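Note that one protein chain of the assembly has been removed; the remaining protein chains are unaltered in position.
Up next, chain A:
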Amino acid sequence: MTVVFLGIGATAALTSANSFDSKKLHISSRRLVSETKSTFFVVRSDGRLNSGSNRRAQILITNAVATKADSSPATKPGHELLLFEALREGLEEEMERDARVCVMGEDVGHYGGSYKVTKDLANKYGDLRVLDTPIAENSFTGMAIGAAMTGLRPIIEGMNMGFLLLAFNQISNNCGMLHYTSGGQFTIPVVIRGPGGVGRQLGAEHSQRLESYFQSIPGIQMVACSTPYNAKGLMKAAIRSENPVILFEHVLLYNLKERIPDEEYVLNLEEAEMVRPGEHITILTYSRMRYHVMQAAKTLVNKGYDPEVIDIRSLKPFDLHTIGNSVKKTHRVLIVEECMRTGGIGASLTAAINENFHDYLDAPVVCLSSQDVPTPYAGTLEEWTVVQPAQIVTAVEQLCH
């Protein structure tokens, strides 16, 4: 499969390279964006290539697990794997590439990670490089920060993102701020990752969305992965970045299957992903809600709507270019997120869009978020706390009239 830079046409020169310098990618992407306004290549999570400008009745993903890609003639085979395996592959490649990359977290070593993201890595790299920590989030996060200041590149795994609330002191005060308060003397190239989001009846404390709490911390970047392809790419980009990056995974997405390229690729941390181009309305989403949106999109297309779906991927900072271009085209915005209503990513995104693209809007920005409710255990109640496809369809119908 041709390796493409999502949202932007690939140049022939790039495909021959084995490893991608994200800076190179960035430069070429900027040039292409200004030249070609409406034609772009889209890699969707089923691995097929589409040219974006003229397709209308697309075959959409019908369920969370992507279908197998049929072998296109001009593409290399790639290999199929699950999302957690993609994360592991990205992690392993980076650990192989740079001996300073290490992992710290609870049960990452001998147990292989609660979600198997670090499986077998301790056998390969040893107990010090894949460090099983005691249950002391604040302290081992601080320890990783101290190690990063003195030259290592640690990856902190929170067994569940919610546990990182205990590390909030270190993440806010040290991770985000130390580069600035030291006048640029110390860099903190850590990656903080873990699964968050609402799962299957995990209860309130295991179903938290921490992106809303962390987004105000100056000095950090936040990204959310949603497919095996972008999981691996974002993991690699986060590890290579000199900034502290928080990578949000989702408990329910770990078993997504997709075919990803054999060649090495690194994605851009700051860019959003065009999932489905369209003309009528822009739907901005991230993480698991991407699949609810795509499910709703199937219904919408059958009803004659043409939604443009963008997976924003970068929760902080927002890719206002991709988002802006979309708003300028469709003039209507719907944000679908799993974050809470109050002070969530959607709230910030609404403010950013209103500030920057107010003139292009034909209707107010609508934001569908989870209810401001501690996630209940009961299945029916839990279902009603998060946004469901039916609500998305209703919202689009209302916005487009």
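One rule holds in what follows: a contact is a pair of C-beta atoms (placed from the backbone, for glycine too) under 8 Å apart; a residue touches a chain by one contact, two chains touch by 3 or more; residues count from 1.
The definition used in the following text is that contacts and distances are computed from a predicted model.
Of the candidates "Vacuolar protein sorting-associated protein 51 homolog", "Glycosylphosphatidylinositol anchor attachment 1 protein", "Myelin protein P0 isoform X1" or "Pyruvate dehydrogenase E1 component subunit alpha", the chain left out of this view carries the UniProt protein name "Pyruvate dehydrogenase E1 component subunit alpha". Within the complete assembly, A:Thr150 is the residue of A:Thr150, A:Thr342 or A:Thr380 that touches the hidden chain. Within the complete assembly, A:Asp319 is the residue of A:Glu106, A:Glu211, A:Glu258 or A:Asp319 that touches the hidden chain. For chain A, the list of residues touching the undisplayed chain reads 26, 30, 33-34, 99-100, 102, 126, 128-129, 133-134, 136, 138-152, 169-170, 173-174, 178-189, 218-219, 221, 241-243, 269-271, 314, 316-322, 324, 356-357.
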